[in-house]
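Please read through the structure below; I'll follow up with questions.
Complex shown without one protein chain; remaining protein chains in place.
Which chain is which? They are A and B, in the order written, and residues in each are numbered from 1.
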Amino acid sequence: MSIELKNITKQFGGVSAVNDVSFTVADGQLVALLGPSGCGKTTVLRMISGLEMPTAGEILVRGKRVNDVPVQKRNIGFVFQGYALFKSMSVADNIAFGLLIKKWAKADRDARVAELIELLGLKDLAKRFPHQLSGGQRQRVALARALAPKPDVLLLDEPFAAVDAKIRQELREMLVNLHHELNVTTIFVTHDQEEAMEVSNRIVVFDKGRLAQIGTPREVYEEPASEFVARFIGVMNVLDCEVREGVARCGELEFPTHGVADGQRLRIGFRPYAVQVSNDLMAYRHFAVLRHTYFLGVLLRLELEFPSGLIIRARMSKEEYARLNLTEGRKISLQIRQYRVLAREGELLPPEVSVTHHLGPSPGDGI
Amino acid sequence: MAEKRYRVLPGFGLTMGFTLFYLSVLVLVPIGGLFLRTFSLSWADFWRLATTDRALAAYQLTFGASLAAAVINAVFGTLLAWVLVRYDFPGRRFIDALVDFPFALPTAVAGLTLANLFSANGWLGQFLVPLGIKGAFTPLGVVIALTFVGMPFVVRTLQPVLEHLDRDVEEAAATLGAGRLRTFVSVIAPTLLPPVMTGFALAFARAIGEYGSVVFISGNLPMKTEIAPYLIVIRLEEYDYTGAMALAVVLLVISFALLGVINVLEQWANRFSR
Partner (left out) sequence: MAGIPKPKLNAGQRKSQRGTEEAPFVKWLLITVALLFSLVFLLLPLVNVFAQAFAKGFTVYWDALKHPDTIAAMKLTLLVTVICMPLNVLFGLAAAWAITKFEFRGKSLLVTLIDLPFSVSPVVAGLMFVVLFGLQGYFGEWLADREIRIIFAVPGIVLATLFVTFPFVARELIPIMQAAGSDQEQSALTLGANGWQTFWYVTLPSVKMGLLYGTILCIARCVGEFGAVSVVSGHITGKTDTVPLHVEKLYNEYQGAAAFAVASILALGALLTLGLKTWLEWREAKLETLAQQAEQAITQ
């Protein structure tokens, strides 16, 4: 079921919550709406469901305008942030509710409920009531209830926000597996970039009610369309540079630029993984001192200080760190393999202008 | 409404319409009618009717007795709530359940039984009357009846606050060397003040308008034990509608003022409990 949003705007009492947002979700995709709280992503989800009406713009499902189709007729499955399970009904009755409304025959209903109970591993819980369930179990019931009437689209509002870290991981994997199995178009809202990267195959990033970027997790991470996206997703070094003789300079660092006039100021960003470090001082052009090492698990984060006082962050594996025989306070040489021009004179650049520049060997693996 | 809002849940028009219709028929039209009728009097006439000697005596008794009853309830209600929440003793649950009895008991029955209890040969009167404490047919009787009907207010507004009171704060005070009385006065009491005041105001408002329980015990002697609502009834029985309406408007205005005070107090109390 493909979904298209065309120039959607939503105002609450004169304040714009969503501003001129357009994007398309192809059939069978698993899409994350990502952004900080208050960026309008939940409002977008609720407009797709029919729980809110756009102030302007069109919502198309399979090419047909659905603005005036009430929520009941849109055949969506919605999972609420607080689950919104029916407190007075058992797990089985919760799951059966949508089927009852759609007047399924009793036998079909029972079969479908049993199927979902099996699918979501709720076997021993069918007769329980919501207050007798843990957070993770409630979430699974909410999912089962939403999926039972075979919706065309599954919409989830911050589905994993209310459970603890361990359960959250399980539920994420479960959602991915469910999506593989059922192949139902799924859109979920999250403020957690890690969650969006891990679960979805497309990410729609929002910033203050506007669309900031759409892309695969890799695109959004490696080719952020703006400084906002770059900073919101993962860690990025962002430097304020001035162009002199065709080269953007910030402290000791230099970034070749094409066709930018001298005297222009640019904001240039690069990921910590793009910083290549060597203990051989002859290896690269730039020198810095390893100020601090943070142990994050398999990966380490390094804080590097240039003689001018400029500090950047780098990232490497434990093995690499050991191989290079690094210690805090040691002098190293470095180069930046990949960087992006994020903005020019404080303005955001349109995505096609902000091309990723590669230097030397191609980007390393993953983060 | 400036902007037409989209309401996803249905039924706003139906339920709102019914609510407003119901309130109009039962509240707005009757109150409006009463005020309108009274406004047809000249101010001088209104003032004369509302401030006859007998009316002034009735107000005085109504307010005096209501105030006394509310104060008694504030003191003993606080104590009762404290004891019910903090201590365990035989019969605690029974007393707790019984606190709502004055709400549940029809006021006529309350008046009847209280009048009997405090009469010269009643269970309490037989001991009190020889001591010179006459409950029945005296202003004291009015206070007794109003104390009874107003009792649950303070207890029931205070109880939840006491139950959710953070014990840590008291323990902190204890670790800082504060004695129990000191802790109560400077740590607990300030938190309890808003709900006690709310309960006090509720009990006072209820007492001002109370009729059923009082008429049985007070004897309704003009200028002595006659409360304002009873005087309204007398005026009505004399077919003196305007006299009754003037008194009623005075009581209504006071009710509205008290309602405003109670709203403010409740907001205050809510702010505290957050």
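Following the convention adopted for this analysis, a contact is a pair of C-beta atoms (placed from the backbone, for glycine too) under 8 Å apart; a residue touches a chain by one contact, two chains touch by 3 or more.
Predicted model only: the values in this text are computed from it and were never measured.
A.B. asks: Going by the contact rule already stated, which one of A:Met53, A:Val71 or A:Ile311 would touch the omitted chain in the full complex?
C.D. replies: Of these options, the touching residue for the absent chain is A:Val71.
A.B. asks: Identify the residue among B:Thr107, B:Thr138 or B:Thr191 that touches the chain left out of the display.
C.D. replies: Selected residue, touching the omitted chain: B:Thr107.
A.B. asks: I need the residue numbers on subunit B that touch the omitted chain, in ascending order.
C.D. replies: Its contact residues with the unshown chain are 1, 5, 7-12, 14-16, 18-19, 22-23, 26-31, 33-34, 37, 76, 79-80, 82-89, 91, 95, 97-110, 112-114, 116-117, 122-124, 147-148, 151, 156, 159-160, 163, 167, 170-171, 174, 180, 183, 205-206, 208-212, 215-216, 229-230, 232-233, 236, 239, 241, 244-245, 248, 251-252, 255-256, 258-259, 262-263.
A.B. asks: Which residues does subunit A use to touch the chain missing from this display?
C.D. replies: For subunit A, the residues touching the absent chain are 49-51, 71-73, 75-78, 80, 82, 84-89, 97-98, 101-102, 131-134, 137, 145-146, 149.
Here is the rule we go by: only the chains that are shown with their structure count from here on.
A.B. asks: Round to the nearest whole Å and give the separation of the Cα centres of subunit A and subunit B.
C.D. replies: Here subunit A and subunit B have centroids separated by 58 Å.
A.B. asks: Which residues, counting only subunit B, touch subunit A once they are in their complex?
C.D. replies: 3, 6, 8
A.B. asks: Per the contact definition, I'd like the list of subunit A residues that touch subunit B in the complex.
C.D. replies: So the residues of subunit A touching subunit B come out as 13-14, 50-53, 71.
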